[in-house]
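Before I ask anything, let me first share the structure, which is written out below as structure tokens.
For this view, one protein chain was removed and the others were kept in their places.
Order of writing sets the chain letters: A and B. Residues in each chain are counted from 1.
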Amino acid sequence: MLEIRIKTSQRVEARNITHEVSKTMQGRAGRLLHVYTPHTTCGLTINEEADPHVMQDIMEALDRMVPRNYPYKHMEGNSDAHIKSTITGCAVTVPFSRGAPALGTWQGIFLMEFDGPRERKVFVTIIE
Amino acid sequence: MLEIRIKTSQRVEARNITHEVSKTMQGRAGRLLHVYTPHTTCGLTINEEADPHVMQDIMEALDRMVPRNYPYKHMEGNSDAHIKSTITGCAVTVPFSRGAPALGTWQGIFLMEFDGPRERKVFVTIIE
Partner (left out) sequence: MLEIRIKTSQRVEARNITHEVSKTMQGRAGRLLHVYTPHTTCGLTINEEADPHVMQDIMEALDRMVPRNYPYKHMEGNSDAHIKSTITGCAVTVPFSRGAPALGTWQGIFLMEFDGPRERKVFVTIIE
């Protein structure tokens, strides 16, 4: 398991980490790439990286589904971030093909920051 | 990693691919079955396959949560499909038990087409 650190710069931010994840894997191969974040107020997803508007639409749709302000019971003001983290999940997996993760043409791996800015840990594991 | 192709026939469609996935695994065993789709406007999920109304209810609930028509920033008219793909995810995993995927009695594996009709790729990987 390799660890990378991602510094986010806004409260809500879709950060493309495909390059950082790929760098940890140089020269290594396997059957499955596993990416995990050990936090409870951010998430990971795979979606389109070509047009940044896509991730912006996703973030804004999550905001409409899970408003930041609501009489939540958890008193730290970030319940919306926890809820969004469960909707997206905190792990993604990608199979390998010919020695590299078989991401689709348009796919990128994104850290979804829902309660930043913070420094986030991301764990990268290769299953053989 | 084995690849299968699924042709969907409607814009929004829950397509049971359990049989197609199972066929690729004939005679092969392992610890974990990994199913992945390299697209950003469809998803994968595991849910009830006995009553097709269940997947219909799921698709319609996603439509209510993420309307097709909205002033999205992405200009291709399929932002709702990208958003739904992040909600469901593009991979599912199932453990093996006695040489076969341990799907529950009612569980099937579904490709959730959110922007069809298209031909979709699905990658099947067995982890030992």
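In this section, a contact is a pair of C-beta atoms (placed from the backbone, for glycine too) under 8 Å apart; a residue touches a chain by one contact, two chains touch by 3 or more.
The shown structure was predicted, so the numbers you read here are calculated from the model rather than taken from an experiment.
Undergrad: Of B:8, B:24, B:41 or B:88, which sits in contact with the chain we cannot see?
TA: B:88
Undergrad: For subunit A, which residues reach the chain that was dropped from this view?
TA: These residues touch the chain not displayed: 1, 34, 36-40, 65-66, 72-76, 79, 82-83, 85-87, 89-91, 93, 121, 123, 125, 127.
Undergrad: Since one chain has been left out of the picture, which residues of subunit B touch it in the full complex?
TA: Touching the missing chain: residues 31-32, 45-48, 51, 53-54, 56-58, 61, 65, 87-89, 92-97, 102-107, 127.
Here is the rule we go by: only the chains that are shown with their structure count from here on.
Undergrad: Suppose each chain is reduced to the average of its Cα coordinates; what separation in Å results between subunit A and subunit B?
TA: Roughly 20 Å, centre to centre.
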